[in-house]
Structure formats: structure tokens, C-alpha cells
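Note that this complex is displayed minus one protein chain, with the remaining chains in position.
Up next is chain A:
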């Protein structure tokens, strides 16, 4: 269905508006312009507001990259002008997003602790926003590996940032972005309000249950039945943090004593969860970061320290099997003050078994400042494969889980997602204006 320039501009669809934002163009290659139009002379690519009001001819298109050096906005303007010249009527519609694929990412903007926040769904192949969802205070987004479930655990108050608090889980249709479930969490299950750690909320592998963390008054994990659309219960757990599910009734956590806890539970009964601990795997003065990478599909947990040592586990069997610990930085680099840093500072590419870690030269205790480099490491051997200079201060990194992956670098300061070729480190395109302070990238492992 076509939505022409004027008509889509008149709709209130955020999809239409956001999809029209101009993005950094792909280098000239590929197909010719869709239509001859004066839009080819529109302002520079980074003047995003210039294109506001223009809509893509068909936002559901998943075809090739932007054509011939034109931005999406320029191409849309050209197509709209051509449609107008041809006398086509404007038929405003609410657009659907394309079906989820391995190159869709969700960027979470927690907006520096603002009460209201947004998530951006981005087609990184095209470099364009294809949808947005609103949310409350410090939401935790979760996305299933098959792309079918996109949900967030969120918090709102009856008077913006004061009044009665309500926590809830909201599940969205990943094409229409309409909510398909809205599940209230009772006050005793109120969640942990913290800067967004992706693994403070997680789906079980069957996508039927969402688990989230509660810090106060005592460590606990909330169980939400997505299939039955109901809050089930809180599980009392030891003094442990994060949630890494491995089965419908099993997950792991990291404990203050330096061990991993295995938690087996029955969502349907009041039975106490069965908890067993692994050996303590890191000493007290080795600090592991808040943003480990976890591949639910392979069960691999990748957990760097402040100094770039990387602990790894295979959780796939339901037992925590320690894998070889590797050094993400060379001895020379460490001596030269290279350390990891950022927010979501490590990513794992399952098909190639590679680790991507944000690093830079930095003083101790600056581990949350952005990094300008990413190191690529063979997860089994620790062999250094590459160190890419990213050209920007990057806070969060992720990698698409296809065989020819894209590397994503999110700059909280620039509010921009930079999209790179993961093999070469070449910057391909970018998507800007992603809220106030975007920090977290979520994606599906569809392979």
C-alpha cells in the first residue's frame, strides 16, 4: 500500500515520521533513484528535520540500500513528487513495520533517568527507524531470539514522577507495535529501578515466561507468565544479581560471593526454588562489569572484568561449566593503560564464536566512559582477530547474529547508532536522533 508525501505527512503515525528521518547515506552504489525529482537537491544528509513530514513510499519495503547517494528523505521526496505529478491520490494509512529479521535492533533510550522513555526499532540494513514504543521509568526491553516477542518491563506513576507507582509488562506485536499484552505487577513484586542492565530481565527460551529482578527489600526474581498474561509469583533467591535463563524452569545468577547460582523453579506452585552454587570463579578484587554478554541459544556467558580479563561459561546443559578464561587485551596494551569501558561494552557473535569488546586507553575508575575502539577476539583461544577504530566515542556495542554480521556502536552522547561491517570495521551508515541518552541495544539471534 502506498502512502504518499502529503497524506502520510498528515497522519500522526510515528512510524511514518520517524521512518522519514534523514540518515547518513550509504556510499553511492546499487540501484538508480526511484524517480526523477527536485528532491535530489535537498539539504545535507545530517539535517534531519529537513525531511520531517516526508514518508517512505512503502515503509514495509525491505529492498536494497538507499539508492545512488540519496538519503531516505530525498528518495521519499522524489517519489512523492512523482506521485503528485502523476495525479495519484493521497491515501494516508498507518504503516506496518517489516517483519523482524536478524538485522533489526531495538535501541533503548532510558533518557538519563527521565520518567518517560522510548525504544527505537531500527532496520540496520536500511539504516532507518521502523517503529517506536513509549515506556516509563528505566524500562527493561526484552526480545526473543525468533523475533516474535518484543516486550518491556516498565514503571509509571500516576503523576508523571510521583504518586501511585505501577509496574507492568507490556508485550508488543513486532510488526504493528500495538500492545498485545499488558500485565500488572503487584506492589510486592515491584522491580529493581536501575540504569538499564539487559540481563536484569529475560525471557525463558520457550518465550512463555518473563523473569525480572527485584533488589529491595530482598533479592528476588519475579515470574510473569506471558502465555497466560498474568503475574505468577516472586522467587526468593540468594544475594545474587542478573538473570540468565537456560530452560523454562531454570536460570543462573551471579552472586556477591563470586559464584554463579543455579535456580530451578516451579512457576505454578509456591515451592521454594532449588538453588545450587558454582565454585567461586573470580577473586574479590576482580570486578566484573554490569553488562555481560549472554547467548541464550548457545548458553555462552561472556563476562569481562574492569581490566579486560574475560570469564566464560557454558550454561547450555543447565550446569555452569567454566570455559577458558582469556585476556581481551595484550600485556603491552594493559601496561599502556588500555581497559574496557562503556555501558554495554561486550558482545558475542555466536556463529563465529567471536567476542567484541569496547576498549580504550583510560584511567582506572573511568570504566563507564565511551571507547573509541573495539577488539575482536576468538572466544575459545583468546586470539586477537582485529582491533577496529570506530571513529566515535561508543558506549554500547552489539553484533548481528547472521553469518556476515553488522557491528553496532551506540553513542549515548551523540544519540546515534553507528553501523559497521563487523569484519572490516568500516562504518556503513548511521541513525541519529535516538532520544536523549540511548544506552542499550537488543536484537534477535535468528540463526
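Rule of thumb we're sticking to: a residue touches a chain if its C-beta (ideal position, glycine included) is under 8 Å from a C-beta of that chain, and two chains touch if they have at least 3 such contacts; residues count from 1.
In this section, contacts and distances are computed from a predicted model.
Between the names "Na+/H+ antiporter subunit A", "Alpha subunit of terminal oxygenase", "FAD-binding protein" or "Amicyanin", the one given in UniProt for the chain missing from this structure view is "Amicyanin". One of A:224, A:260, A:288 or A:302 touches the chain omitted from the figure, and that residue is A:288. Among A:88, A:146 or A:188, only A:188 touches the chain that is left out of the view.
Residues touching the missing chain, restricted to chain A, are 113, 162, 165, 188, 192-195, 215-219, 239, 241, 254, 256, 284, 287-290, 306 (touch as defined at the top).
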